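A single protein chain has been removed from this complex, and every other one stays in its place.
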Amino acid sequence: MRQPSVRARRVAAASAGLVLAAGAAACGPKDNDAKGSGGDSTPHKGGTLTVLNADPTENFDPARLYTSGGGNVPSLVFRTLTTRNRENGAAGAKVVPDLATDTGRPNKDATVWTYTLKKGLKYEDGTAITSADIKYGIERSFAPELSGGAPYLRDWLVGAADYQGPYKDKKGLSAIETPDARTVVFHLDKPEGEFPYLATQTQFTPVPKAKDTGTKYAEHPVSSGPYRVVTNENNGEHIVLERNKYWSTATDAERKAYPDKVDVKSGLDSSVINQRLSASQGADAAAVTVDTNLGPAELAKVTGDKELSSRVGTGHFGQTDYIAFNPTVKPFDNVKVRQAISYAVDRSSVINAAGGSALAEAATTYLPNQKSFGYTPYDLFPAGRTGNAAKAKELLKEAGYPKGLTVTLTHSNAKNFETSPEIATAVQDALKQAGITVRLQGLEDNDYSDKIHNVKTEPGFFLTHWGADWPSGGPFLAPIFDGRQIVKDGANFNTGLLNDKSVNAEIDAINKLTDLDAAAKRWGALDKKIGEQALTVPLFHPVYKRLVGKDIRNVVISDWTGVLDISQVAVK
Amino acid sequence: MSGFAGFALRRAMGAVITLLAISVIIYVVFYATPGNVAQITCGPRCSPEQVHQVAQQLKLDDPLYLRYWHFLEGIVVGQDYSTGTSVEHCSAPCLGQSYQSDQQVTQIILTKLPVSLSLVVGAMVLWLLMGVGTGVLSAWRRGRISERALTGLTLAGISTPVFVIGLLLMIVICGQLELLPFPEYVSLTDDPEQWAWGLLLPWFTLALSEAAYFARLTRASMLETLAEDHIRTFRAYGVGERSLVGRHALRGALAPIIALNANDFGSAVGGAVLIESLFGLPGIGQELVHAVNVVDLPVVVGMVLVIGFFVVLANAVADVLYAVADRRVVLT
Amino acid sequence: MSLVQVTDLFVEFGDLRAVDGLSFRLEQGAALALVGESGSGKSTVASALLGLHRGTGARVGGSIEVAGTDVQQASDDELRRLRGAKAAMVFQDPLSSLDPYYAIGDQIAEVYRVHTRVSRRAARARAVEVLDRVGIPDAPRRSRSRPHEFSGGMRQRALIAMALACEPALLIADEPTTALDVTVQAQILDLLHALREETGMGLLLVTHDVGVAAESVDEVLVMRHGRVVEHAPVADVLEAPTEAYTRTLLAAVPRVDVRRTPPGALSESVTGGSGSLLPDASAEGRKALSPGAGAAVPPEGASGHGGVAFSGDLAPGARAVPAGAGAAVSPEGVSGDGGVLSSGSSVQGARDVPSGEGSAVSPGRASGDGGVVSSGASARAARADVPGGPAEGPEADSPATGAENARGVSAGASGDVVLEASGLRREFGRGKRAFAAVDDVSLTLRRGETLGIVGESGSGKTTLGRMLVGLLQPTTGEVRYEGHARVGVNPAVQMVFQDPVSSLNPRRSVGESIADPLRARGERDERGIRRRVTELLERVGLEGAHYDRYPHEFSGGQRQRVGIARALAADPRVIVCDEPVSALDVTTQAQVVALLGELQRELGLALVFVAHDLAVVRQVSDRVAVMRRGRIVESGPADEVYGTPQDPYTKQLLAAVPALDPQVAARRRAARRELAAA
Partner (left out) sequence: MSEALVAAEAAGAGVEPVPGASGARQFWRRLRTQRAALVAAAVVALLVLVALAAPLLTALEGQDPTTYHPSLVDSARGGVPIGSFGGISGDHWLGVEPQTGRDLFARLAYGARVSLAVALAATTVQVLLGVVVGVAAALGNRWVDQLLSRAADIIVAMPLMIMALALLAIVPSSFPRPVLVALIIGFVAWGTIAKIVRAQTLTLKELDYVAAARLSGWSTWRIARRELLPGLAAPVITYAALMVPANIAIEAALSFLGVGVKPPTPSWGQMLTSANVWYQAAPQYLLLPAGALFVTVLALTVLGDGVRTALDPRAASRLRVGTGSKREAKAAAEKDVQSDVQSKVVQSKVVPSKVVQSKEVQSKEVQS
């Protein structure tokens, strides 16, 4: 799950539109045609691809990266057991084998997963990749020195909860077996049909123990992918990648790796990135960005320019921006109040604040509007485009607030973000029509993050959002609505504090399914069921417009990441 | 200058005290800042146990005074850090290690400082040229239309925020007219030409507002000098107006300009945050803002100390230059 | 053709006509002095000669011809060729008149190169040459120094060197010695004289000091309000002034070789009012307020009383019998060698000694002898044949005895010591830069007497004065008031300050300033305060209605009166006057001095009179102490110190005072030259 990126650089983010922080994920060009700008569409090998990013790819260590589908720049260097399908749109939301020969072979109840490595896999130094390296790579992600990854391994692997990594605990993690150099077996606590998705994360990258330099590994991680790290300046501010001659397309069906060299520059202001891409001077002609999209102002300009608009790709990422209620705080303990607010919300104002209809789609479901999530359309509290104030007032009256009420909406002060003051103000303005006076409580980003994820300090009414770790209902619904995931003394994401036995049971049941399509349908149904409790007011699903340099070809944007996939990009 | 050693010693001691006080203030302020450092470092989805482990790893559970003590210790004797696989020694003066990236703060500073210095030094040259030039010109042409135009221009420089000017300049000059490449930092040692081209616009933007102040200062001091008796002397001896303005009045205005320039240089090293973020220059200011956002205390302290050091140093240099420029001044 | 020919010159600054219809001529090689008080327009004339008003917005009319150049019609280039080359100017303040940032030699060279096509090197050589000529020792090396590394006298020499560089036909010296100490002044005037003899250039000297003019020029042009008052050869002007104003001016000049006039005489003469001398009652300044009505107080400007003080060659006995002293003044009294001129026949001195005052007030005057004790170099002690002057304790016995004796005559019951300082030392700075501004000074002050402290700049006299009133704490030593050691200020010991501009808060009405001591001691009755302040204002010769006015509405002399009133408000026993008249014009000086004397007599005050001006000090003091480099080099009754100086420094000082007689001046100059040659 992607979180409101605490690391989002406020400065960098300041003047752009919605900026996705590094490691953002999925999407799918619905209005596909995200091909490069006309001309000869056959991609060429060679050339240098420039990547202009707002945020540095910090801690370039497979153990420390929090990515979806293996990430973008990381996925050029780190191969994992499985990976995302490198296709446009919904097809890109599939999981496919990478180092492994298949996406994993589960036992009957999906508690044991077995992978076999392809033959002939090599590191950048020519040494062979073994299953022990996969195991070691996962183990070291448990070291407190190398914190930063997703929590699933700790939650799922048998006996992993207290494991402190190979530096302190020489015995290793018994939940991972490597019966031979090509086979690796995972033993899980409980059935997890979505394990193949998890195996896309960089923690599943092989790390040769002999080359491990602990916290220094990020400076020069050993490549298993098409490129190796030549320079990594200032903790990911400037990364130069060149071809790894031991990588071959024979073992890698996913990465195209057309350019000879990839030059990743970051720390740039988002508007500068877009300016540079649109000007496309010199090296910028062969430039892309993997973390910056067009802001509303830029979009307004681009849409009037044919040449420019031909260079814009559209991405969808599984994310929902919504209002969350804490039902232990009055008056939100009253479901009618929550429903009234659901009715009163003016999504068109909110969407405008988020950048307009081209950059946000109205959301009435909690799950993203993508098939892989099991999207099942519903609108339980129809507010129309601009809010149903009459219905809201009626409900408020029923709830005992005939004269309206005053509530406090908590949001982050970080600018141009999904939880930003602009959105909060739009909500505030919309609820006014329904007689609800909203006071805004803007918190500094860290403070906001601390408060909303702590059951003791969680406000009653706040803006938040949830993004997909992988394109499936599991990581979308479970952390938020599974009652057993309420964390009392740490970061809690079940902000509605929902602990409903039937919901919990259904989550367990779906997790057992290894048929991902079947699982998706049931996630959709569960979503609707939870929606009835009005614990959230879904506001919108963001849409991303990505501008590329004029010499860029073969633009692929999957629904998994929503960003253009640089492993597929070619330079003219 | 016989008292120079004494002056240097006194200034050095004063600087140490100032910097220590600054570091204490930063420690206290950031101790009070919201944001669970271990949680931020570990990642938002870390479990309480993991967060606890990270906190231990970073010694975040130590009381404040102990952490500060370790900090001082690191400066004096250096510190050892575990990378997991080995032990790294961070030799004195060690400002500690970033919570977020495990890089040594001294290392981070060494990589960021050249950027900030490049920016500020270049901008300084520009703002002196532009500011002093404008000032001299308007002092010379006082009372005429051209002076009013220059005065108006300098006031415009003062009253428009740099982030507006900078962006507009970039869009127009780099984007539309394509006169300059988009700003980018290339190390001076790598490619001096690229270095200069890449920094030209940031220099200009930073210099613009400063130049306005310098123009005003120059003009004011020059007019002040022009009103002084010794100018009357030279006028009474037939010395021409150009020499009066360009030689005598400018010389008189030089001392305050030099002094203020040094001061401004000091504060600009850390104060060019806006320019750095706007143009994506990976300098001290930008790094510092980032570190503040993620409550990366060692980096914040280290950076602030460096900035403080430059301000203190610049003040001392200003005094020395002032004394050199105006021999009548006694250094204390 | 004349060197300078000025016809019907007028200069206007806005509404102000600074010079009004002035005409004069100066022949080649001749010397003319423009003499006048503040605001007389004399400096404006000097500037006009070089066309320096051009471009400043001043309106200049009439014709000016200097060394063949028509200044009014000349182009800018022609003007520049005149300036420095044909006519050079030396300014008043040598420090500010040189560029602080360049070496002196370079500055001279720059000027030289403006007018001569020579190489830098040649210009530099010329600079060294002229510096050497004006007596700068080791000129090649010193030419590389910056102005602040020179002493005041050296700077003025350097400026003169600059003027010499292009061998001009005319030298215009605008108050060339005003900022200098008297000994240095003499040297500079001697230098000018010598240069003139040598080069034959003409000299236009602008000065407020008649003495300086007497020393230096052939002709004097007295100016007032921008007009000529009198223009005649210097001897004529000094000896037989035809105009009343000239006489007043001369009368007001304090003479160093005239004994002190007793206070009684002072005040009475004032009342005697020689107002007729001053056609214009507002002599002191443009803004002077209308005179007060107080009978006993002289209206500002309406008095020539200053003249009285120095008028006669008083018999020694006068000191003991003060009351009638002032009366015996011979109108044109010229006393032999002294060349003292008594200015007006109108000086009558005391007409009526107010009954009962004469004896009551007189004691202080006679108390002088030996009262001052300077351990460092007690000339008095030396005179008394006590060996080892410096080794002596601060309270030397013999002079003290002498003092007792002397005092016995008239001091009577009121002769007791009010203020006593012993072993005062005050250092400034710390560490290496520390220096003692005052070093081991001891003195006593008795009720009703006046102690003069005289010294050149840097002698430590002001520091001493400030320690006496408690504004500065001595580093060592102590000040006792009426026998009690004291730290900090004491309302009974007040001060009158030098600078009439800075001594009053410009943002408060003068009444409020005067009321300060009253309020500070707890007075709360507003009507009472106002009454008392009004009284004080009237007592010092101002009007009660001035209470609500602000300092800038007053002239310098009036402000000084306000300062005196403020000091009086505290009902002090002692007033330390720190250069109270040095910033004033001579006529005003005389009035303020008279006022102080009068108040002393009336209130039985003890005065400490700190000044650089030997003549003024003599005029008011019973006893005098001469300070140099923080120490007292000589002290004793005024007449003894002035009459038979013992310390070489005192002698030097006295010898340097300009004489009011050109012949005397010439004799002295010769003597100085011999002294220097020896």
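Think of it as A, B and C in the order they're written, each chain with its own count starting at 1.
Quick note on the criterion: a residue touches a chain if its C-beta (ideal position, glycine included) is under 8 Å from a C-beta of that chain, and two chains touch if they have at least 3 such contacts.
This is a predicted model, so every value here is computed, not measured.
> Write out, one label after another, the shown chains that touch the chain missing from the document.
A, B, C
> Which is it among B:I75, B:C90, B:L274 or B:V317 that touches the chain not included here?
Answering carefully, the residue with contact to the hidden chain is B:L274.
> Can you tell me which of A:T178, A:T251 or A:N352 touches the chain that was removed from the display?
Of the candidates A:T178, A:T251 or A:N352, A:N352 is in touch with the missing chain.
> Per the definition of touch given earlier, which of B:T83, B:T160 or B:S187 contacts the omitted chain?
B:T160
> For the chain that got dropped from the picture, name the residues of subunit B it touches.
Interface with the chain not displayed, on the subunit B side: 14, 17-19, 21-22, 25-26, 29-30, 32-35, 142-143, 147-148, 151, 155-156, 158-164, 167-168, 171, 209-210, 213-214, 216-217, 219-220, 223-224, 227, 256, 259-260, 263-264, 267, 270-271, 273-274, 285, 288-289, 292-293, 300, 303-304, 307-308, 311-312, 315, 319, 322-323, 326, 328-332.
> When the complex is taken as a whole, what residues of subunit C touch the one chain not shown?
Touching the missing chain: residues 13-14, 16, 18, 37-40, 42-44, 47, 56-58, 92-93, 95, 148, 151-153, 175, 178-179, 181, 184, 208, 428-430, 433, 435, 437, 457-463, 466, 469-472, 489, 491, 493-495, 497-499, 501-508, 513, 516-517, 519-521, 550-552, 556, 563, 566-567, 569-570, 579, 582-584, 611-612.
> Spell out the interface residues on subunit A facing the chain that's missing from view.
The list for subunit A reads 10-11, 13-17, 271, 295-301, 303-304, 346, 348-349, 351-353, 355-359, 386, 413-415, 421-422, 424-426, 428-430, 440-444, 446-447.
Everything that follows uses one rule, which is that only the chains that are shown with their structure count from here on.
> Could you state the distance in Å from the CA-based centre of subunit B to that of subunit C?
So the centroids are 53 Å from each other.
> Report the inter-chain centroid distance for subunit A and subunit C in whole angstrom, where each centroid is the mean of the CA atoms.
Measuring from centre to centre gives 89 Å for this pair.
> How far is the middle of subunit A from the middle of subunit B, if each middle is the mean of its Cα atoms, in Å?
Taking the mean C-alpha position of each chain, the two centres sit 38 Å apart.
> Which positions in subunit B touch two or more other chains at once?
Residues of subunit B never touch two or more of the other chains.
> Could you say which residues in subunit C touch two or more other chains, in rising order?
Touching at least two other chains: none.
> Over in the complex, which subunit A residues touch subunit B? Could you list them?
Going by the criterion above, the answer is residues 1, 3-4, 6-7, 9-12, 14-15, 58-59, 66, 140, 143-151, 154, 161-162, 164-165, 167, 212-216, 218, 233-235, 237-238, 265, 267-269, 271-272, 275-276, 278-279, 281-282, 284, 444-447, 449-450, 453, 479, 487, 489-491, 493.
> Going by the contact rule set out above, which residues of subunit C touch subunit B in the complex?
Per the stated touch rule, the residues are 50, 52, 79-85, 88-89, 91, 93, 96-102, 107, 110-111, 114-115, 146, 148-149, 159, 162, 431-433.
> Help me check something: in the complex, which residues belonging to subunit B touch subunit A?
Checking each residue of subunit B against subunit A gives 33-36, 39-51, 53-54, 56-57, 81-86, 88, 98, 100-103, 108, 111-112, 163, 167, 170-171, 174-175, 178, 181-182, 184, 273, 277-282, 286, 289-290, 293-295.
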